[in-house]
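Everything on this sheet refers to the single structure shown next.
Every protein chain except one is present and positioned as in the full complex.
Each chain carries a letter (A and B) given by its place in the written order, and its residues are counted from 1.
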Amino acid sequence: MPHTNRMNVGYLLTAVAFLVVAISIPAFGSEYTVQLATDILSFVALGYSWNLISGFAGYISFGQVSFFGLGAYTTAVLVNHFDVPWYVAVCCGGIVTAIVAAIFGPIMLRLRGILFALGMLGLARILTVVFSDWDYAGGAAGTTLPPELNPSAVYIGMALTALCAFAVNAYFARSGFGLDAMSVREDEDAAGALGVPTTRVKVITFILSAVFPGLVGGLIAWNRSYLDPASAFDPTLDLQTIVFTLFGGIGTVWGPLIGTSVLMLIGEQLLIHFSSLKLALYGAVVIATVLMFPGGLVSLLNRFGLLKRKLILAPPELPLGDAPVATDAGLDSSDSLLEVRDLSVRFGGLLALDNVSFRLRRGETLSIIGANGAGKTTLFNAITGFVQPTSGEILFRGSTVSALPVIDRVHLGMARTFQIPRLLSELSVWENVVLAARHGRQKHQPVQHAAWVLRTVGLDEMWLEPVARLTPGRQRELELARVLALQPDLVFLDEVMAGMTKEEQERVRGIIRRMSDFGVVGIVCVEHVIAAIADLSDRMLVLDFGRKIADSKPTEVLNDPVVIKAYLGEVQ
Amino acid sequence: MLAVQLLINGILLGGTYVLIAQSLNLIFGVMRVVNLAHGSFIVMAGLFTFWLSARTGLSPLIVLPIVFVVSFVVGALLQPVLIEPLMNQGRRAELLSLMVTFGLDYVLVQIALHVWGADYVSLPYLQSTWTFGAITLSKALVVVGLFAVGIVALLYFGLNYTSFGKALLAASQSPVGAACCGINVRRVRLFAFALGIALASSAGTLLIMILPMAAESADNLTILAFVIVALGGLGEYAGVTIAAFLLGLAQSLAGYFLGGDAANVLPFVILIAVMLLWPQGLRRAA
Partner (left out) sequence: MTNTHLLHRLAWASGVAMLLSFMATPGQAADKPILIGATSSETGPFAADAEYNLNGMKLGIEEANAKGGWLGRKLELKIYDDESKPGTAVRLYTRLITEDKADLLIGPYSSGITQAIAPLMNKQQYAVVEPEASIPTIYVPGNKWNFQGVASSLTYLEGLLPLANKNGAKTVAVLGLKSAFTLACYDARIKQAEQLGMKVVYKTTYSLPEPDFASMALAIKNAQPDVVLGCTYYPDAVGLVKAFQAQGFAPKYFAETVGPVAAAFTKALGPLANGIISNTGWWHNFKTPGSKEFTEHYKAMFKQDPDYHSAAGYGAVKVLGAAVEGTKSLDQDKIRVWLHANTVDTVQGPFKVDANGLSQGFSQSLVQIQDGHLKLVTPEDLAEAKLLVPYPGK
């Protein structure tokens, strides 16, 4: 990468310029300038924290103001009732919000999409009522704090908070943890299937995105010397933060800073000169942004090669990579790898799986066939933990896994693909594979392992490509590569050859044949294209209306009249 | 008697929620467009009705069809510009529609402020009661509830028993599949959005009789609508109607026994609780 050096110099110069501006504001600016800068920085910090949970982890929140208010109230109570110095109180506010987020995170983050957004908004509404009834903290009439005498001190506190929030965003944009968070955004279930501890990732992100509003709230409370529930938990604070961040570029490192600075400086001029048009202009800006450049100002700059996102954990050149060390030694082919006993799944009135039992030995490839709606995918979902079986038992390497969550089964060595590839479509080929490598058996050296997998599968040429640019066939290969990067013992392939050309099918068949190179010792696949899978299978299992109707060698199964009847209907 | 009156109050309150929620259900639940400007359409229609009624002396029930037609046209003009371009964005469409309508909300509020000012207004219409012993029924509330339920019933039959309604449901479930069957998916989406806006606006015309509204009081209606749709289940017609009435009932009881603030936060408490226990909404829980 020849540009790297020049880019680093660019970043350094930008950083120095910011630092100079930041220091010169309290040194040379009027008190108004300091106040304006403090307010802008408060929104920068709020924008960066919203960006963590909503931009990186994809959980749009309308209620981060809950943490702003909690931080503000913590500061007010500590200063007023315990005579704590304000800067200590502000830090305590950050700690309190972190604790609250740690408690509420696991609950709230079970909600998804607009429901999470509304749930957070509800949290803010509930807190407004709680604090308006709590006379110790000032009640509905609010509370005053001792007057703040040095605006520059608050400004510095705010600048440091914004800087820390920025740093955490920068870390997210470059680190494996940030990649985990983005995988939650792109497809949470698929991320779980790759061993990403999604709940932990979400909760940690949520806590980080709560700390900074807590600090900002405390600083603002001290800055204003007055606090009441209506302004502490004001939902429009979130709305403004969201507008600024969207305008700058959601999920980017520079978006919140650029969006907030530009809009607030413009907004302040509008407020002063055209206040009556301000709302409409804000609205128009948001609409235009979404319709014309949904990635915000940053995406616009990207077109000119500026502020481009760096691929996470990507080395300058794709390394040769090392073949993994075998982990599964000492078992011979007589050992049972997977055993399914009397498995039934019922959806309401529909019995999707009816007492299915089978066994897979080490080294075997089992294919499962059946008409549409025969229960093939349900069987997969039940074995890999995506669906809770109604009854029955699943044993992996002799011990029961029936009650384990998806992620634990992945860590034990079971991995799956999805019928429709569920790739992290906003990210690159490299990031998709390295994400899996980070959570598989080679997690101590994910970069080397991911590189080896990409080379072995044959995707090394296009490792920097965005997923969206791959052909459907290549996407299927990438999905296989991603599963293999986990280095599992047992792989479940869900119709990996559906809708492919002969050529593409041949490439996939090649990968399936070489699976033992990746340490795989058992394959279960669901397939419609029977011809493409028959010669790869040791055994074939046929499902019909949720029941197993055959289970033996492919040649025998395909000549079984019962099977033929199930597939082709009654033959006269 | 108190119990009966509380029950009636709850049902009447629920009646005011039905149309607010079902119009959003069409846009959000069925078409998967997150319309954050929902409340603003309701309030604009309310303010328009007030303005027209005050000028001409027309009954709001006569203004209703005018509002319906005008807002349908407005919805039909907005959809191709703001919503349709997002529809090919796959899973991001929901987030993008949220953002676009978020901006639209600001614009609508500003327009309302400019045209009608920031005042809270309400129409004095049908302000009398029917009394049955100790039970009192507000005529305005009953009429609003009946109209709302009537419109929602028409919507139900329209969706389930006309070919266009079936096309709409099909397009929402599988756009590609519907297109393959020869359905003009773009036109269906346009119609659904315009209809949703027209229904929301109708709600505004009815609600201005019982609820003071101002240009900037729209957000709460938006939130309420989303909460009810979430509780009832996205796109679930019966579920949303039941959720609207149950919420009205619950708020009425909470307001009486626990005070106004309890009724205020109740939708959120219920939302969080229900979503944790039954992530698919109330109907799936039953």
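In this text, a residue touches a chain if its C-beta (ideal position, glycine included) is under 8 Å from a C-beta of that chain, and two chains touch if they have at least 3 such contacts.
Here the structure is a predicted model, which means the values were calculated and not measured.
Engineer: Per the definition of touch given earlier, which of A:Asp39, A:Glu393 or A:Asp560 contacts the omitted chain?
Structural biologist: A:Asp39
Engineer: Of the residues B:Gly150, B:Gly177 or B:Gly259, I need the one that contacts the missing chain.
Structural biologist: Touching the chain that is not displayed is residue B:Gly259.
Engineer: So which of B:Gln127, B:Asn160 or B:Ser174 would be touching the chain we can't see?
Structural biologist: Result: among the candidates, B:Gln127 touches the missing chain.
Engineer: Which subunit A residues touch the hidden chain?
Structural biologist: So the residues of subunit A touching the unseen chain are 30-33, 35-36, 39, 128-129, 132, 139-142, 144, 147-149, 220, 223-226, 228-231, 234, 236, 271-272, 275-276, 278-279.
Engineer: By the contact criterion defined above, which parts of subunit B meet the unshown chain? Give residue numbers in ascending order.
Structural biologist: 2, 5-6, 9, 12-13, 54, 113, 117-124, 127-129, 131, 136, 138, 140-141, 210-212, 214, 216-217, 220, 224, 251-256, 259-261, 263-264, 267
Rule of thumb we're sticking to: only the chains that are shown with their structure count from here on.
Engineer: What whole-Å value do you get for the distance between subunit A and subunit B if each is reduced to the mean of its CA atoms?
Structural biologist: 33
Engineer: Over in the complex, which subunit B residues touch subunit A? Could you list them?
Structural biologist: 28, 34, 82, 85-86, 89, 92, 94-96, 98-100, 102-111, 113-114, 219, 223, 226-227, 230, 261, 264-265, 267-269, 271-272, 275-276, 279
Engineer: Mind listing the subunit A positions that touch subunit B in their complex?
Structural biologist: 60, 107-108, 110-115, 118-119, 121-123, 125-126, 129, 132-133, 235, 239, 242-243, 246, 276-277, 279-280, 282-287, 289-291, 294
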